[in-house]
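Every protein chain of the complex appears in place save one, which is left out.
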Amino acid sequence: MAATRAALSLWRRLLALIGGLLGLLAAGSARAVDLPEDKAEALIHSYTGGGVKANGPAFLVRKSILDKVSLSGTYYMDAVSNASIDVVTTASPYREIRHEFGLNADYVYRDAQITIGAMTSHEPDYVANTGSIDVTQEVFGGMTTVAFGYTHASDKVSKKNSPEFSDTARHWQYRLGLTQILTQRWLMSVNFEALSDDGYLGSPYRFARVFGATVPERNPRTRTGRAVKLRLVGDLGNRDAMHVEYRYFSDTWDIKAHTAEIGYSRYFGDSWLADTYFRYYTQNHAIFYSDNATTETVYVSRNRQLSTFNDMALGLRLSYNLRKVPGRYDLKLNGTYEYTRYKFKDFTDIRTGSLYGYNASVIQMYLSATY
Amino acid sequence: MNTRSPARTASALRIVACAAFAVVAGTASSAIAPATQAPDFTLHAMSGPNLRLKEQRGRVVMVNFWATWCAPCRQEMPQLNRLYEKYRASGFVLLGVNVDDDPSKASEVAAKLGVTFPILLDADKTVSKLYDLSTMPSTVIIDRDGKVRYVHRGYLAGYEDNYEKQIRELLK
Partner (left out) sequence: MTTLRALAGTALLGAMLLAGCAMPTVPTLQPWVKPYERERLADPIMKLSRDALPDKHFEHVRDVREGARGATGFQGGGCGCN
């Protein structure tokens, strides 16, 4: 209830700010920002790790209409084959397919860009519908970009082979961002996001352990989190660039997480581009999380996503540009490989009795055509 | 919480209105204004010899500032080329001032776009600074007496119709 009231008053305030922004646009100079360029993208993605295999294609098509609006449609598919530690120790492996459709409209007015998006995701036991709006405004001679965004999502949760189980979840996200050009070669960005969730926030298939016995997990029905991210990008002068970023997250479930990433990109010859990065993530457990609870609490969960763990990832992306005419069309092909190692501090593998850890690999093959 | 929100909304709106005013005020200045003498400059042309603006006195001059990394600039070039071919016999000259750090990129892109008007190289940005460019691309139309008549900032499809109208007017 309190979350909804807070969300509504914040929404009113955000509307006021957007209204003010639109006033700002009306008063602005005769300059304008360009619509995003027309393009078509295709991706094949694959995730393998911890007994889970998820892969599938994704597509994006973007076209501008009458030089005023840019429409884009996306399709994303996830074929999940799940034999993860949870599944294997409490149930039997399964396969399922998730489909996601999205539609976005970008409208440019002078120095501002307004993006409205809708997305729907379907899997046999989970349906999610999302609506979002983002406003980006360039100020200060184009050196500063201010952005506001809002997303609302509404989910329907069900359970396979249990038609009596039906619940809902709602999510709100408020975004604020500032990108500032520092010098001819360096720019930085600060992003802030407040996230709020309401409803069924767990999984009907997951179990917790209390005094060694298996019980269905019990999660709170609200969760509010805040994240702030700082990012610095710089051109190093040799047809290369680097980026550094840090994000801090904390929420009402008592999770505090730090994410740090450092990356380097470099052009080779006329058509090749290589990116490499290292990412480190660490979090502490949610207040009601326990590997094996020794007290009776209102909420209890053994969801390893809420445990104390860290992960380290190393990634490499190679791009090949079959550029034909600058400004006419541009064809790009790239492949990415990311290797991540997850190490849990308070989640044990009950098959072995020791702390759990696993490696994951992400492979992406991507083709994009700009026309 | 709810009793304070109208006050917060009002203060937020006040800040935004102020910012709006500031944006308008901030964009007022520009060294190149219509009815002023166009600052003279000499630049090296891509084809070899130096070219001086003052020597173009008696002709209608359009100076277009562009760069290979600027998408609207590249979009504009074929349109400008069309205008150049159409009116060059009537005393119109188009100077494309390129501001790339690497001039070889300029010749490559100009060739790809089929540009026939002279391309001048301003790699050290002296002329760009002289003309105090506030946008890329920028197009300045100078009359036969060397006076700045029109300044166009940016490029959107359809601007070339405006250019044509103004060139014809000055060629009379």
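As written, the chains take the letters A and B, and residue 1 is the first residue of each chain.
Here is the rule we use: contacts are C-beta pairs under 8 Å (C-beta built on N, C-alpha and C of every residue); 3 or more make two chains touch, one makes a residue touch a chain.
It should be emphasised that the depicted structure is a prediction, and the values quoted were computed from it without experimental measurement.
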{"item": "Touching residue (missing chain; options A:I133, A:A257 or A:A369)", "value": "A:A257"}
{"item": "Option touching the unshown chain, where A:S70, A:T130 or A:Q173 are the choices", "value": "A:Q173"}
{"item": "Given A:F101, A:F165 or A:F192, the one touching the chain that is not displayed", "value": "A:F192"}
{"item": "Where the unshown chain meets chain B, residue by residue", "value": "8, 11-12, 15-16, 18-19, 21-23, 25-26, 65, 67, 69-73, 99-101, 125, 128-129, 133-137, 154-156"}
{"item": "Where the unshown chain meets chain A, residue by residue", "value": "6, 10, 13, 17, 31-34, 41-43, 45, 47, 58-60, 74, 76, 134, 136, 138-149, 173-181, 183-185, 187, 189, 191-195, 225-229, 231, 233, 235, 239-241, 247, 249, 251, 253, 255, 257, 259, 265, 267, 273, 281, 283, 286, 305-306, 311, 317, 334, 336, 338, 342, 360, 362, 364, 366, 368"}
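Note that in this section only the chains that are shown with their structure count from here on.
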{"item": "Residues of chain B that touch chain A when the two form their complex", "value": "1-2, 5, 8-9, 12-13, 15-17, 19-21, 23-24, 26-27, 68, 71-72, 74-75, 109, 112-113, 134-135, 153-154, 156-157"}
{"item": "Chain B-facing residues of chain A, complex", "value": "5-6, 9, 12-13, 16-17, 19-21, 23-24, 26-32, 34, 37, 67, 139-141, 325-327"}
